[in-house]
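One protein chain is absent from this view; the other protein chains keep their places.
Letters A and B mark the chains in the order given here, with residues in each chain numbered from 1 onward.
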Amino acid sequence: MFTVREIAEALGAEAAGDLDLTVSGAAEPQDGASGLLAMAMDPKYADKLAEGNSEAAILWEGADWQAMGLKAAIFAARPRMAMAGITAQLDPGQHFGAGIHPSAVVDPTAELGDGVSVGPLAVIGPRAKIGTSCHIGPQCFVGADVTLGANAQLREAVTIGARASIGTNFRAQPGARVGGDGFSFVTPEVSGVEKARETLGDQGDVKAQAWERIHSLGAVTIGDNVELGANVTIDNGTIRDTVIGDGSKLDNQVHIGHNTRVGRDCLLCGQAGISGSVEIGNNVVLGGKVGVSDNVFIGDGVIAGGSSIILSNVPAGRVILGYPAVKMETHTEMYKAQRRLPRLMRDIDALKKAVFK
Amino acid sequence: MFTVREIAEALGAEAAGDLDLTVSGAAEPQDGASGLLAMAMDPKYADKLAEGNSEAAILWEGADWQAMGLKAAIFAARPRMAMAGITAQLDPGQHFGAGIHPSAVVDPTAELGDGVSVGPLAVIGPRAKIGTSCHIGPQCFVGADVTLGANAQLREAVTIGARASIGTNFRAQPGARVGGDGFSFVTPEVSGVEKARETLGDQGDVKAQAWERIHSLGAVTIGDNVELGANVTIDNGTIRDTVIGDGSKLDNQVHIGHNTRVGRDCLLCGQAGISGSVEIGNNVVLGGKVGVSDNVFIGDGVIAGGSSIILSNVPAGRVILGYPAVKMETHTEMYKAQRRLPRLMRDIDALKKAVFK
Partner (left out) sequence: MFTVREIAEALGAEAAGDLDLTVSGAAEPQDGASGLLAMAMDPKYADKLAEGNSEAAILWEGADWQAMGLKAAIFAARPRMAMAGITAQLDPGQHFGAGIHPSAVVDPTAELGDGVSVGPLAVIGPRAKIGTSCHIGPQCFVGADVTLGANAQLREAVTIGARASIGTNFRAQPGARVGGDGFSFVTPEVSGVEKARETLGDQGDVKAQAWERIHSLGAVTIGDNVELGANVTIDNGTIRDTVIGDGSKLDNQVHIGHNTRVGRDCLLCGQAGISGSVEIGNNVVLGGKVGVSDNVFIGDGVIAGGSSIILSNVPAGRVILGYPAVKMETHTEMYKAQRRLPRLMRDIDALKKAVFK
């Protein structure tokens, strides 16, 4: 329960009307009700707001709140940024409870900081170090020799393999997997894949061979303020660690191969898949379902549109799209030409008739 | 163990021969044996049926079952529909056992209906309401304030986050994740992604910024008769709930972003990925690996071929394909032209030579 004043102050935003009015949650404009703060940060929501019954709303700058029948209003300069503040305040959480649940299996050699909670049926392995105020959700697994910084919040069923080292303020959604073994196999003799890569398409006469496993001696290193989505998978490195930089956020079902390094403040959207030994710079944004080939280098600030497939290095700052991914302008030009192709073919037929007959 | 008569009656199908013959399972035509009902619903299976040793088979309409040496036969008008009935009858199940397993951790404030079973090492959170005859599998997690309708069947290791509300006859395969937090982040100032979207490719001179988190205050609402595949992920909505309509089925590793609404009786095939705030109508079929951009609207009855990437609204009833997805005819026309492109280029060279020299 917050007053409108408290919320406005937390946002550093202007407010008007009865600032002592309290709200306990938020609502879409049309679903507003007493006690719920309506989210109507754009003039296009004015009509929907009228359908609802909120007494308080967060509005676009300059909105005539009184004409809308509201008792109080907060004004957002940058609406989505205001959303961050409001939702952080009003988040009802998961109610996982405090303390170490008696059904959790905590190795006696594990070290737990002050204020740590461990949910029911969670497992904490030998010599794991859990920082202060970490919340380990129900049925989570924290492996041997894992280091977890302060204030981690692990939702249910998250697993972290041995020797991972993770910074502060880590968040992981249900089923996130840190520290599976890398996918790295080799044939005793040169394989068809190796030959096809060399020749760009011809694998020659290779004999059928079985795959030998290259084990992962490395682990995973994750910086501060990182978030992993549900069912994300991050593999261990082969010799050194796979690395996720400070502030980077990975959406659901993102896959990160062994040895790959992701920089700071990157956003990797749903189902993006990064092969092994990829180097990704800082502030990179990869759209949903983006794929990246192994051993590729992606510069700082690159933005890749959804489903782009990145097969070669990308210089810093570039905006790319397509399969294979190319500069967005190039892609647009190629695509327009492609759409005109059937017409083009008729033109050529006409030309051939005119010229050669 | 069922008689041929019982199965035929359950299917509403014609049968012939010794209707008291019993079967305990089904077999592919060539693997038939005494006690197994051979599945040979198309004349093309006649030869394979002869390889096996079934005494009873389900056959295409009008098949000469006696010439095939069978003792009994059932005739299927619509073979796959008959499969639904037969497999439902013969399903041997998972043997999870009845009652509340003593190792399960059930919050004392949770309400469990009659006939509910809870598997070993499952967790039921505070105030969760589990409808009658629900089967909660081993190692499942049902969060705080979740409502689960009657007859749910949760396989092992399914997790449902706080406040989800789910209808009757829900089925979830292993590792399905309901109610992760939405993937929603914002930078304090305008980001390169916002600029690139506006300009269609140019992100200008943006400074590197960290991402602020928008929390999910909404949850997930799921209708009746919904099925979720293994390792599916469905995120919570930001303000209102993410919604899956009655009768919709999601295959393995499907991802549904925050705020998205999926209509009734949709089929979302393996690894389809739906971004946030997407609106999907009723009876929509998305093939495997289909991707949908955020804020897109997909009308009723749309069918998208495998791996289509849907970047813009799709009107009702349309059949689409490609990256980006276009009408199937358009795609076919474009693709044919593309295949002829190398030849086209030679034609143009010849024309240029003839005209300009």
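The definition used in the following text is that contacts are C-beta pairs under 8 Å (C-beta built on N, C-alpha and C of every residue); 3 or more make two chains touch, one makes a residue touch a chain.
All values derive from a computational prediction rather than experimental measurement.
Chemist: Which listed residue, A:A33, A:V186 or A:A316, touches the chain dropped from view?
Modeler: For the chain that is not drawn, the touching residue is A:V186.
Chemist: Just to verify: which one of B:G175, B:G218, B:G257 or B:G276 makes contact with the chain not shown?
Modeler: B:G175
Chemist: State which residues belonging to subunit B touch the missing partner chain.
Modeler: Interface with the chain not displayed, on the subunit B side: 25-28, 31, 39, 78, 80-81, 83-84, 87-88, 90-95, 101, 103, 119-121, 138-139, 155-157, 171, 173-175, 225, 227, 229-231, 247, 249, 251-253, 264-265, 267, 269-271, 282-283, 285, 288-289, 300-301, 303, 306-307, 317, 319, 323, 327-329, 332, 335, 338-339, 341-342, 344-345, 348, 351-352, 355-356.
Chemist: Contacts of subunit A with the missing chain: which residues?
Modeler: Counting over the whole complex, subunit A touches the hidden chain at residues 103, 105, 121, 123, 125-126, 139, 141, 143-145, 157, 159, 161-163, 175, 177, 179-181, 183-189, 192-193, 196, 200-203, 206, 208-217, 231, 233, 235, 238-240, 253, 255, 257, 271, 273, 275, 289, 291, 293, 309, 311, 323-324, 333-334, 337-338, 340-341, 344, 347-348, 351, 354-355.
Note that only the chains that are shown with their structure count from here on.
Chemist: Round to the nearest whole Å and give the separation of the Cα centres of subunit A and subunit B.
Modeler: 23
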